[in-house]
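I'd like to ask you about the structure that follows.
With one protein chain held back, the other chains of the complex are shown just where they sit.
Our next item is chain A:
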Amino acid sequence: MKSTLPALLLAGFILLVLAVASLFVGVSDVSLSSLMSGDAKSLQVLLVSRAPRTAALILAGSSMAIAGMIMQMLARNRFVEPSTIGTVESASLGILAITVLAPGAPVIAKMITASVFAMAGTAIFLRILKFVPLRSVLLVPLVGIMLSGIIGAITTFFAYRLDLLQSLGAWMTGDFSVVLKGRYELLWIAGALGIAAYIAADRFTVAGLGQHFTTNLGLNYRRVMLLGLTIVSLVTASVVVTVGSVPFLGLIIPNVVAMMVGDNMRRSLPWVAILGAGFVLVCDIFGRLIIRPYEMPIGAVMGVIGAFFFLYLLLRRTSRAA
């Protein structure tokens, strides 16, 4: 395999350009000249809203894409990610539970509760998979979709009974317009977990080879699974708590990267992180521009672009297999 480093650096540079663009797109006018002229309002918008929003986009985008990739290794299936197997739904159920039981709880308590629920939901999924023949590639995502449907239904039921449907909708739809300084910092945890995933990259790739290969190479399969489960759940919880669900990302990005450079996570993870962040930035900037001065939530933009993209992936795959 020839080195992908030059291409990776180029991708990193494009990401940087997108990040700078993201700083200057929005309703209030922030431009280089207004900043230079010492306009206090511009500077404030930049520091309180635009910079945090851009940071949140990069952190959430890269960490959710990484979470998707880890999930695919753990489930040994290309077509799963946290929002299609019940992780996101479980996290929302957790947020609902703490909102009802302890309305005044600090945001970190919300995140911890969401993480615990997310972990439980994902563990149930992995446990069910033990009884599913792994060769049937389509059965695995179907099981995930059913499980997330069930957990989602439970959440909706309680939200309906408790008159919280609207808040639930807000949690479930990814939206970065709510990001302000002081209200997104939990996402740095997700970013740190992305780095942890890079350190453990070889273990996850080995786990993706299956239980026997993992044992043969002297690794404890259950421990690797638990580590992956923890990272996926914490990342999902911190993203859902701060900006809501960002669907499809964990599905599309790892698949694209697998086609480009393969699945050896030591090599592919930086790509997943950069492309994940870049894709979220593009979708968010697009959402800010398309109906300006209003904004379209990123979840909607991503759902549309993501669905088309995913369809393309599937068709491409089948035509190649045929």
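Here is the rule we use: contacts are C-beta pairs under 8 Å (C-beta built on N, C-alpha and C of every residue); 3 or more make two chains touch, one makes a residue touch a chain; residues count from 1.
The rule is short, and it goes like this: contacts and distances are computed from a predicted model.
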item: Protein name, per the UniProt record, of whichever chain is missing from view ("ATP-binding cassette domain-containing protein", "Acetolactate synthase small subunit", "Cytochrome bc1 complex cytochrome b subunit" or "ABC transporter permease"); value: "ABC transporter permease"
item: Per the touch definition above, residue among A:L23, A:A97, A:A196 or A:L209 touching the missing chain; value: A:L209
item: Selected from A:L126, A:I145, A:L226 or A:A258 as touching the chain missing from the view; value: A:A258
item: Among A:L43, A:A109, A:L142 or A:L217, residue touching the chain not depicted; value: A:L217
item: Contact with the hidden chain (one of A:M73, A:L168 or A:I298); value: A:M73
item: Contacts of chain A with the absent chain, listed as residue ranges; value: 1-2, 72-73, 76-78, 134-135, 137, 201-202, 205-206, 208-213, 215-220, 258-259, 262-264, 266
